[in-house]
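Heads up, this is only part of the complex; the chains shown haven't been moved.
Per-chain residue numbering starts at 1, and chain names A and B are given in the order in which the chains are listed.
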Amino acid sequence: MGKRGGHRGFRLRRFKRRSKPGAAPGVVMVDPVAPAPVIRAIAYGPSEWIEQPLASVADAEPLLSKYPVVWLNIDGLGDAGVITDFGKRFGLHPLALEDVVNTHQRPKVEAYDQHLFFVARELMLRDRLETDQLSLFLGRNFVLSFQEYAGDCFDPVRARLRDGAGRFRTRGPDFLVYALLDAVIDSYFPIVEQLGESLEAIEERILSEPRQADVARLHDIKRDLFQIRRAAWPLREAINSTIRDAHPLIADETRTFLRDCADHTIQIIDLVETDREVSADLRDIYLSAVSNRMNQVMKVLTIISTIFIPLTFLAGVYGMNFHTDAGPLSMPELLWEYGYVTFWIVSILIAAGLLGLFAYLGWMGKGTR
Amino acid sequence: MGKRGGHRGFRLRRFKRRSKPGAAPGVVMVDPVAPAPVIRAIAYGPSEWIEQPLASVADAEPLLSKYPVVWLNIDGLGDAGVITDFGKRFGLHPLALEDVVNTHQRPKVEAYDQHLFFVARELMLRDRLETDQLSLFLGRNFVLSFQEYAGDCFDPVRARLRDGAGRFRTRGPDFLVYALLDAVIDSYFPIVEQLGESLEAIEERILSEPRQADVARLHDIKRDLFQIRRAAWPLREAINSTIRDAHPLIADETRTFLRDCADHTIQIIDLVETDREVSADLRDIYLSAVSNRMNQVMKVLTIISTIFIPLTFLAGVYGMNFHTDAGPLSMPELLWEYGYVTFWIVSILIAAGLLGLFAYLGWMGKGTR
């Protein structure tokens, strides 16, 4: 990689499947290098609010019995025991739990008897653009969010819960799930805008100064757009099916908000599609500009060669050793007083004539002519 | 940009999202540089008509109580208070209001309890082709239209309202919404026609005189077509869903007119698709013509070189210094009276022979042969 300088490479992060092929379904096998889980609870009702770290799922019991809505966020999936504990306490389906730790899931929603299970992907700008899995469980009075690593895009949601502004705390856990999904989608926008600006910067100079580094850069951008598309497209379908299928855990009012959320996802997809089209176009312009420049170079060089070739022939002629005394037709020019001067005049006339001809034929114009 | 002369660049206008990621939904955050709102009311019934500027939404009350239909047009979205006032007075949904000020929405229709909310995009030929957002609210006896900037395509509609010709004033606010949407779509036609004429002009000369400026121009056209398509395609879906879903605010008769309106949108999309296909084709012709010209140039130059190379060799031969007195086989030509003349004759024969051979092989024809 170092060899290629700023080029971050086209590769999409390869997932590591944790389960062995053919293993029993619904078994939680954690990634040995995944960070240990850190549990953080936010519980709230219309008038009260509490936020505290938890040591284990058991510590959540008092909150669950006291507050209308409890949101447990787990950062780090490195401990199978903790995750299984959550599964037992909240009656989560084993297949869903397995999906939580196999963090290469596509965004989706799955309805189980007692809960809804959402998977979304958070965009993370680390060394390159990566997507982390966010697993959400929505129950009657709780929301569980499992994330691969600490650090997320939910701080504005937490701030709004703390503020108690608006009617947020008066709504149920379904609204919290909406708020979290919307925060995920909203976090896509700055990244898409940044990619768009990179495209503009490339476009600005590509016609005048095509550089191969731009090809690599365009590929990086294309890869990133592809990542975002893979994150946004199935999420949109998941949200739409949540809106469509009347699930008792989703209130009607929340449905309106989810519609707005789906709308944002469509905007993301729309922007990504536009940028993909633009980047394909820039690539074509690049190729056309490069080939144009190269042709210009070759043409000019060839014109120079072509002008000198007849002149060299002429010089060769008068370098021939035919004996001037063999007869009156044997290179009499060599004996003529102005022969040499005439040679130069003729040479310059030929060169000028050829240049004029090429110019007349339009072969020396700028651009592609 | 200046460096590239007339090339306006491929960039689509990047939207500026006003809400922070994760912000509370339904909050109106205006663009600080947006112009201040200017409210203008047109109220009418079958026999009366009034048109006046309003200082605030409160000033609309007398009109609303007196006239069957009140159309309030707001140019400029720079004051959150004014927009929130409209929201309160007309019971507009906060999510819809948020969409009004985030002016990067795709065209759509959304049904709320008390009103229908339409988003369309007006094409604006400023420095380049841009699209401004038009937000329409249709209520029982009012139509609200929010526009980003002063200047729109509704003057013909206003003229028809003033004239009172036809049955316009006898119809409800739903017909006014149709008329506004139709005016938006109609305003696309001259722009599409203009792009089509640009394509024709390029096509007219591209085979005989391919120029790189045409590539840039084709990209501009492609970008503009893409913009129009993004504005027209979802609008068509929105209109179709309005026709399909029986909403009490839309009269049956208006539905027939909306069908006509959807028909116009399909025509726009059809023309845009045609032009996109034509521009892709022109691009291919351009590349083919350029490579043809370049090959022509290179071939002619190479032919010239090839003719002189054997001649130069021949001249070189008779420039060799083998001593003519070393023996009878040692360059006896140099001593021959007609040696030099023969050299020229042979040279001319070789050149003519090669030219003839190339001509015979068809390498010197015009075109690609």
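Keep this in mind: a contact is a pair of C-beta atoms (placed from the backbone, for glycine too) under 8 Å apart; a residue touches a chain by one contact, two chains touch by 3 or more.
Predicted model only: the values in this text are computed from it and were never measured.
Trainee: Assuming 2 chains are placed, give the number of copies in the entire complex as this structure defines it.
Mentor: If we count every copy in the full complex rather than just the 2 shown, we get 5.
Please note the rule applied: only the chains that are shown with their structure count from here on.
Trainee: Between copies chain A and chain B, what's the superposition rotation on C-alpha atoms, in steps of 5 degrees?
Mentor: 70
Trainee: Could you state the distance in Å from the CA-based centre of chain A to that of chain B?
Mentor: Chain A and chain B have C-alpha centres separated by 25 Å.
Trainee: Would you tell me which residues of chain B are touching chain A in their complex?
Mentor: These residues of chain B touch chain A: 1, 3-4, 7, 9-12, 14, 17, 19-25, 93, 95, 104-106, 108, 110, 209-213, 215-216, 219, 222, 226, 230, 283, 287, 290, 293-294, 297-298, 301-302, 304-305, 308-309, 311-312, 315-316, 318-321, 324, 331, 333-341, 343.
Trainee: Touching residues of chain A toward chain B in the complex: what are they?
Mentor: Of all residues in chain A, those touching chain B are 153-157, 160, 165-166, 168, 179, 182-183, 186-187, 189-190, 193, 196-197, 199-200, 203-204, 207-208, 256-257, 259-260, 263, 266-267, 270, 274, 277-278, 281-282, 284-285, 288-289, 292, 295, 298-299, 302-303, 305-306, 309-310, 312-313, 316-317, 319-323, 326-327, 329-331, 363, 367-369.
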